[in-house]
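My structure is below; once you've seen it, I'll send some questions.
Omission of a single protein chain aside, the complex is shown with its protein chains in their original locations.
Up next, subunit A:
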Amino acid sequence: MAEAPEETVVHDELKFANDSKMTARDVSVYYGAKKAVDRVSIDVDSHFVTAFIGPSGCGKSTFLRCFNRMNDTIDIARVEGDIQLDGENIYDTRMDVVQLRARVGMVFQKPNPFPKSIYENIAYGPRIHGIADSKSDMDRIVETSLTRAGLWNEVKDRLDESGTALSGGQQQRLCIARAIAVDPEVILMDEPCSALDPIATAKVEELIDELRGRYAIVIVTHNMQQAARVSQRTAFFHLGNLVEYGPTEEIFTNPRADRTRDYITGRFG
């Protein structure tokens, strides 16, 4: 990726947004000497679901992981540029990564419940951050989180069972509930449905739709129908560049960049 990135096409509706939850400016990420994300700038709106799409290896996950500094856990990864959460630079030395991650939660591609009870899975975050004051407080948080994740009715009688004993779809909703439990402002989801069957996928998509508005949601997906179904904003990445960013409907019906059009119409990727 030696050549300068082509100009990113940002649709007008998004250019002057002033209620962005998170903003990224000129963000580049390197793995060792290899550049995986190249000078990407984007605003994430708190009222919408933002989808990141693009062919495999284009840097969607890498870029997503910048928003809660999960790239810090990879020794060779190096992030350049500026990312702000409510106007605060999250890479600033004053930013505490523990608090950042409480505010910006994450759901992974493969459901990864802890090998603990369902209850303990949800209680994990509140315990770490000292959110619950009492047992009844914790019970309430567990119930609210599971209810919001649409899982309460399915598991309320077996909160003591291991989280790993649930089905894949339930596990993923458990992970979403776990993220919700610390009351984050942003939820990052990296292909949350790619390990699930269509029915479980539909449930998770429904859940995402219900969570919209309460949390700013960013979702990486390979599935363009999914992006079209759940998101209101879509960003198309290619070879580490942000190619086009606009309202989902516009991107899918009327893409402006050639590369976006080729990808949407299935000519590559």
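As a convention for this text, contacts are C-beta pairs under 8 Å (C-beta built on N, C-alpha and C of every residue); 3 or more make two chains touch, one makes a residue touch a chain; residues count from 1.
One rule holds for everything that comes next: contacts and distances are computed from a predicted model.
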item	value
Protein name as given in UniProt for the chain not displayed, "Ferredoxin-type protein NapH", "Phosphate transport system permease protein", "Benzoyl-CoA reductase subunit C" or "Gluconate 2-dehydrogenase subunit 3 family protein"	"Phosphate transport system permease protein"
Residue touching the undisplayed chain, where the options are A:N68, A:Q84 or A:T260	A:N68
Sole residue of A:H11, A:H129, A:R212 or A:R256 that reaches the chain not shown, by the stated touch rule	A:H129
Residue among A:K35, A:R101 or A:R259 that touches the chain left out of view	A:R101
Where the missing chain touches subunit A, by residue	68, 70, 73, 75, 97-102, 105-106, 108, 110, 112-116, 124-125, 128-129, 175, 178-179, 182
